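Let me begin by handing over the structure; questions about it come next.
Left out: one protein chain. Kept in place: all the others.
Order of writing sets the chain letters: A and B. Residues in each chain are counted from 1.
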Amino acid sequence: MATNPVRSAAVNRPRPVGPSGLNAITQWLHQNLFSSWGNTCLTLLGGALAYWVIAGFLDWAVWHAVYTGTDGSACDVVGAGACWPFISAKLQIFMYGRYPTEELWRVNLTYVLALVGLVPLMLPRVPGKIWLTAYMLLVFPVVAFFLLTGAEPLGLPVVPTSRWGGLLVTLVVACVSIAISFPLGIILALARRSDLPLIKWPAIFFIEFVRGVPLVMVLFFASVMLPLFLPEDLTINKLLRALIGVALFSAAYLAEVVRGGLQAIPRGQYEAAEALGLSYWKTMGFVILPQALKLVIPGIVNSFIALFKDTSLVLIIGLFDLLGIVQQAVASDAKWFSPQTAATGYVFAGFVFWIFCFGMSRYSAWLERRLATGHRS
Amino acid sequence: MAKLARRDGAVKQTRQLTDYFYDPKVRGILFQVIVVALISWLVYGAVLNTVNNLEAQGIASGFGFLDRTAGFDISQSLIPYENTMTYARAFWVGLLNTLLVAVLGIVFATTVGFMIGAARLSQNWLIAQLATAYVEILRNLPPLLMLFAVYFGVLKTLPSPRESLALPFSSYLNSRGLYVPAVHWEPGFGVVVASLFVAAICVIAYWAWARWRHTQTGRQMPILLPSLGVIVGIPLLAFLLMGMPLSFDPPVQGRFNLTGGIALLPELIALLVGLALYTSAFIAEIVRAGIMGVPTGQREAAAALGLKPGQILWLVVFPQAMRIIIPPLTNQYLNLTKNSSLAVAIGYPDLVSVFAGTVLNQTNQAVEVILITMSVYLVLSLLTSLFMNWFNQRMALVER
């Protein structure tokens, strides 16, 4: 940060290339990397750091990695890098847990059905959004539920949730929690902005309480205390309890995001809706919420990303999500015991989580640009 | 419910039952009654079920267990603790360990976060790209995964205690942690501490004088060097005069571990590194947004007044950016404090691990233990929010 570290992002982009190619490149290099002695030093330092990190990683992950083998001894070599056969041998467990192999098509079919609904929904130009939404909200959950858990009359054997694991559990927890927490968050946000004190205060209490405690405690609460609250003849399975915990937790955070959007809507919008004689729900549903939600799309997606990452915490209460199952495999699988097993496992899990989270954040940025209708200007 | 109660002007002489139903006021009250009834129903049911479940089987309840002997050990304690002490004592040990991690984590995360945030806006293309990569990689990974990777990764690379890595000042690093000499204060050390206070008062007085002079005459006095000289020099002099009243207890090799000295547990280090890495990525984004939120005109005006780039940054941009930065920064600090509960997964004895872990397991009083633990986090959150609100207001006042 030699001279002027602060610049606006617009200036930060490479300048448009000038008339002569070579000249422009040197000019760009000079301006952006070697404009002063301090800057040159920084560039060299940064370059060395980048080289060290990238070369080190490639060395480990590609050049010196082990690609074939049937057990850990193949990777137990001096100077060996990543132990990729460990991942390929365990891939099914990492992806589906102990879901029966002959029933895996059900999980895959669920994924396909989800993509069929989600992808067109996410692309703004595709028509028929109402039908797609109806499909995703009404048809898909029912079909997915029976596909995953099973339905004896339809010839689908029941697969207990204790056999689910890996990415499947991560996705189920994330998707169901998102589906529950989104409407719940909106309701909580509306309740918090309500004029009715008995609606407002419970909402404030719930939101602030949940935001004040760590998710680990919420999960402990769900796994240890919740059964005590329910009568003896009602038991909720552990995955479901974790789900409820994660969903309530993320609803409180979402509520605050949505509240931010509600507060940003100018008073005139409320007054105009009222002047038209719209009822409270119509005002909210047709006028305020569409604008407010659009304003806070980045915040909402950030909440979803946080939720996705937080699903990994369910391993603390003994569920086997992707991270949990990787952790179990690297810690206690004697067959694949080698110095590089753990690192390989973590890098793999990290890569999968990263793809999902990064994808979501890119999508949100893209959507934000598309929807920028310049509310304020 | 914002505007429900506005249409009460339409008064009718004879009201139908349906009119009442459509009256926003009546509806509002009805709605509230339903919600309250629903909530009390739930709470009543939960309490009754719990009492049923617990009392039907003669399960112990109440907070009396806090006075019973804990009987287990804790690997790190900031206050004297032994396994013959009570569960209440164990609770305080856990709480202090949580606070330690939270405070240190906040310091590290803030430092790194501000550096990365500034680097993202650097004129240097490469530095900006590196900072972007840092942010994009770290904030899209689950914190728990990072803790595992840091903890087990670091443990694997560190040498065993018998082949400890020797560091300067008779410190050692091995898979059991970082060992530094313990410092013992001897009698004359009070004088050194006192002289430090005296030096601090001198420096503050000098600042006040320099500022006064600056506003009166417009001449700037050198601040940094004289202050440093006083604040280091006076205590150093006192230290030498009193005959160096400090002694060190360096770590010594035992059969399994190093003994003596102070050990920083690898769990603590891993937790700090993991939390700081994760949170710093978010802080960097907040800092970047804050700096970019300051209108360019401010910078140009400052430059037009002839301020140097460093002065522009420190006197014009940062103070204004801080107003944008502080509210989301508070949230990150709260998140870090709450994320410190992930300690339970990597064996650091924080509140969740000690109290909601071992104590809960031993006493089996889940309701009481979880209630206490949750309340502690709630209080911590409220205190942090209050402090940051106060700080935010101060910042805002100073600026306007």
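The working rule: a residue touches a chain if its C-beta (ideal position, glycine included) is under 8 Å from a C-beta of that chain, and two chains touch if they have at least 3 such contacts.
Just so we're on the same page, contacts and distances are computed from a predicted model.
The chain that is not shown carries the UniProt protein name "General L-amino acid transport system substrate-binding protein", picked from "Nucleoside ABC transporter membrane protein", "Menaquinol oxidoreductase", "General L-amino acid transport system substrate-binding protein" or "Diguanylate cyclase". The omitted chain makes contact with just one of the residues B:Gln32, B:Thr98, B:Ser353 or B:Thr384: B:Ser353. In the complete complex, the residue from A:Leu104, A:Met136 or A:Leu293 that touches the missing chain is A:Met136. If you put the hidden chain back, the residue from B:Gln220, B:Ser247, B:Thr296 or B:Asn361 that touches it is B:Asn361. Between the chain not shown and the residues B:Gly28, B:Pro235, B:Pro266 or B:Gly290, the one that touches is B:Pro266. Not every partner is drawn; the one left out touches subunit B at residues 38, 41-42, 44-46, 48-49, 52-54, 56-60, 71-75, 83, 148, 152, 155-156, 158, 160, 175-176, 254-257, 259, 266-267, 344-347, 349, 353, 357-358, 360-362, 364, 366. Contact between subunit A and the unshown chain involves residues 72, 98, 100, 110, 114, 136-137, 140-142, 144-145, 148-149, 160, 162-163, 172, 175-176, 179-180, 220, 223-225, 227-236, 238, 240, 243-244, 247, 315-318, 327-328, 330-334, 337-338, 342.
Throughout what follows, only the chains that are shown with their structure count from here on.
Separating the CA-averaged centres of subunit A and subunit B is a span of 25 Å. Taken in their complex, subunit A has these residues touching subunit B: 1, 3-9, 12, 14, 32-33, 35, 39, 42-43, 46-47, 49-50, 193-199, 202, 209, 211-217, 220-221, 224-225, 228-232, 270, 274, 280, 283, 305, 309-313, 315-316, 323, 327, 339, 342-343, 346, 349-350, 353-354, 357-358, 361. Subunit B makes touch with subunit A in their complex at residues 1-6, 24, 28, 31-33, 35-36, 39, 45-46, 49-50, 52-54, 118-119, 121-128, 130, 136-137, 139-145, 148-149, 152-153, 156, 291-292, 296, 299, 309, 312-313, 317, 334, 338-342, 344-345, 352, 356, 360, 366-367, 370, 373-374, 377-378, 380-382.
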